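So that we are looking at the same thing, I have put the structure below in structure tokens.
Here the complex is missing a single protein chain, while all its other protein chains stay put.
A, B and C are the chain letters, set down in written order, and residue numbers restart from 1 in every chain.
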Amino acid sequence: MFQTDSTTETFESRTDWYRVGLTLGALLLLYYLVPLASLLLSQSPGAVVERLGDGYVIAATRNSLVTATASTLLSATFGLPLAYWLARTNFGGKNAILTLVLLPLVFPPIVSGMLLLQVFGPAGLGGLLSVEVTRSLVGIVLAQTFVASPFFVVTAKAAFESVDRRLEYASRSLGKDGETTFRKVTLPLAKPGIVAGLTLTFARAMGEFGATLMLAYYPRTLPVQIWQSFLTDGLDAAFPVAVVLVGVAVVSLLVINALGRNPWRGESE
Amino acid sequence: MFQTDSTTETFESRTDWYRVGLTLGALLLLYYLVPLASLLLSQSPGAVVERLGDGYVIAATRNSLVTATASTLLSATFGLPLAYWLARTNFGGKNAILTLVLLPLVFPPIVSGMLLLQVFGPAGLGGLLSVEVTRSLVGIVLAQTFVASPFFVVTAKAAFESVDRRLEYASRSLGKDGETTFRKVTLPLAKPGIVAGLTLTFARAMGEFGATLMLAYYPRTLPVQIWQSFLTDGLDAAFPVAVVLVGVAVVSLLVINALGRNPWRGESE
Amino acid sequence: MTLEISGLKAANDAFTLGPIDLTVDEEILSVLGPSGCGKTTLLSLVAGILDADAGTVHLNGTDLTGLPPEDRGTAYVFQDGALFPHMTVRENVTYAADSAAVVDELTETLAVADLMDRTVGTLSGGERQRVALARALAARPDALLLDEPLANLDAPIKRRLRFELRDFLSQLDIPVVYVTHDQRQATTMGDRIAVMRDGTVRQAGTAEEIFERPATRFVAEFTGSVNLFTADVLDRDDDGLCLAWGDTVLDAPAYGVESDTVWFCIRPEYVMLLREDRPVDERDNVLRGRIRRRVYQGDDYVVEFQPDAVADPIEIRLPTPVYERLSLDDRDRVRVSLKKRAIHVVDDAGVRSE
Partner (left out) sequence: MTLEISGLKAANDAFTLGPIDLTVDEEILSVLGPSGCGKTTLLSLVAGILDADAGTVHLNGTDLTGLPPEDRGTAYVFQDGALFPHMTVRENVTYAADSAAVVDELTETLAVADLMDRTVGTLSGGERQRVALARALAARPDALLLDEPLANLDAPIKRRLRFELRDFLSQLDIPVVYVTHDQRQATTMGDRIAVMRDGTVRQAGTAEEIFERPATRFVAEFTGSVNLFTADVLDRDDDGLCLAWGDTVLDAPAYGVESDTVWFCIRPEYVMLLREDRPVDERDNVLRGRIRRRVYQGDDYVVEFQPDAVADPIEIRLPTPVYERLSLDDRDRVRVSLKKRAIHVVDDAGVRSE
């Protein structure tokens, strides 16, 4: 069965194939890595720190933190029941509903912003209810929630699905009702995935630009401020603000990693 | 063990709990649905069709389709080996690399655009190699690939992970080398998930706005054209272009659904 | 206390269960059947995890139809225990207990008192099952449903726990349903056995009834009556049947059989290998033939015997010491007796139903 020649040949071709694949993959990683590295390397820390104290940076950071927190809480409140229902139901229209949830994910944020503007803007509900949406934190929260909440729903749904249903059945057959079972069994077991979902949602909300630009240009969040600084003073003015934003994204991912359960990573780990 | 009273009580409280949860979830779904419905209802089909023939809409559609296709192909070429490697390796630094892949996903696209502009723009590699990145399709493709390719890597990785490793072992213990096993066993079995990944990547590339805005405002893609039309002529001018874009997003999701294997949906189905 | 299942039915795309009628008093009912026969579905219907399409389940006279699982009083013990992984053993057991005294008593009886502060992940398979049982009983259920509780355990632990569990469960004064695919467990655990196939109960009765007088060919085969043959009825009287089987004639007990062709079976441990020196009584259905195969199974030998007069081989099981005493390895021609009372004829109803 083995001839030394053919064995060698197999090894060679296998090695080639591996090498090409690994090279392609490494190039992609490099493509992700270089821009990040350039950000960290090109900025003198002094210049960044100097700008950080500026009033407009502080205001933008505050706006971003407040709105992103609000959006995340809204996503959790409304998204948790939806995620649980999606994870557990056998309802026939489930796929249609899941598609609806995924739509904002693949939707261009700028289009989302336009649509929200039409629905909630002065010509729509906002005008009707006399709520100023286009120049308020409310508008920002609406935009961020629309764009970021599907991340929570999808991630929390995966977390709920990873909870063995038999544990819920066991709890209920022990005489505990659905609510108790959810609080004491399902939620604690799904917690790591839910926290990861919150983190992703928060990070996405922090970075939201397209929809916010359309719906509520002012008060400025960090991404809008970056855009504004870039338009007025060019790249160098925009970078310190970007550093703050990147810091939040990296911290978010570190939290996900620390929780050790990244919902994007599949069950095999 | 059962008293009629307590049974009734349990039923009542369970019903309350259900009702609150379902209401919250339904509100979130409504929040996703209303903007979409408003888009379809507010536009008179005649006006949309009329604008569709305009030269700038056709140009933007062509630009978007060309660049999104190129970005998707690039993502597949470079992302497939990376996804397979991530799905199969036990390498210790795997988590760090996965975090790197996820970074562009939670990164604000506008910051991504800025970073890419610095690295590949006139002051960076573009200037060095005399390639005009900022006003060419190349720049758009670079921006789209950076933002959209993680979708492909993450989805393809999940698809590869869902392929039972024992099937690969079985193939190799039958005397077939790694390349043959990959082509004849792994790839066919992972195909639905990979196609779904391509669809998501394509949809995300079509909708890319923030990074494109920074790196290559011109030639205009559909999202940039929407923004431009909005700035010049207001919402009514932007909507017909948006309809084209939304059409692409919806078709993408329909393809995913038709393939019956949505990688976001977990294994239980 | 009584668990009454009447006309219970459920169906999905792939599978139809029922109608099933079973009554379980304060006893252990083993539900025995191959994988996919609907055993677990039956338990899920009783526990309220699945909804039935038709039929009712009554427990102590209360109709459970429509009640959620938590209001049924039916504790369900899953195959691997389904212990809550984020809780300690103590937290698992006290989860549904209404008093500390119950917990102490149960953990003492089930010998899990020493494990109380362990996390679930560190338990062995046998410990896991005992904790699951303690947890289920701490809720003071009105009926206990066990789904293959010993299936994942290794042989020596399985053997030990089988007897312990039997003693423990038979002391409970509630109906216990014990689902298994293992003939031995069903027999050891159950006061009665219900044999299921393709979603319906094919036979219910005591272990002796089912093993010695299987109602259908399936029950015969599934409970180990591997010698299952077809023969023609030559003659019948009150005392028995006279069967033409291949080129030989057998005496068999009389049953309510009316057809001219019947199925009959004989368990491999009932086939007698006759010693050389023993005088032959031809009324004992003596067959001559040769040995085709001898397989050592550790605790016994399986001998495949090929009668001269019939095409079908007969399987014989001999305990190792008996086999050694017979010195079968020295000869291959032997005589075998299929005693009349060891032969069981499957009646027409049992054949038609398959």
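By definition in this document, a residue touches a chain if its C-beta (ideal position, glycine included) is under 8 Å from a C-beta of that chain, and two chains touch if they have at least 3 such contacts.
A quick note: this is a predicted structure, and the numbers were derived from the prediction, not measured.
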Of C:Lys9, C:His58, C:Arg90 or C:Arg166, the residue in touch with the unshown chain: C:Arg166
Of C:Arg72, C:Arg130, C:Arg317 or C:His344, the residue in touch with the unshown chain: C:Arg317
Which residue of C:Thr41, C:Thr187 or C:Asn285 touches the chain not shown here: C:Thr187
Footprint left on chain B by the chain that the document does not show: 164, 166-167, 169-178, 181, 184-185, 188-189
On chain C, residues whose C-beta touches the chain left out of the figure: 34-35, 125, 152, 154-156, 159, 163, 166, 181-184, 186-188, 207-208, 211, 221-224, 226, 267-270, 272, 293, 295-300, 302, 317, 319-321, 342
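The rule we apply is simple: only the chains that are shown with their structure count from here on.
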Chains linked by the largest number of contacting C-beta pairs: A-B
Maximum centroid distance from chain B, chain identifier (CA atoms): C
Mean-CA-position distance for chain C and chain A (Å): 54
Intercentroid distance (Cα basis), chain B paired with chain A, Å: 13
Centre-to-centre distance between chain C and chain B (centres being mean Cα positions), rounded to whole Å: 54
Junction residues of chain A - those touching two or more other chains: 175, 177-178
For chain C, residues contacting two or more additional chains: 68, 70-71, 73, 141
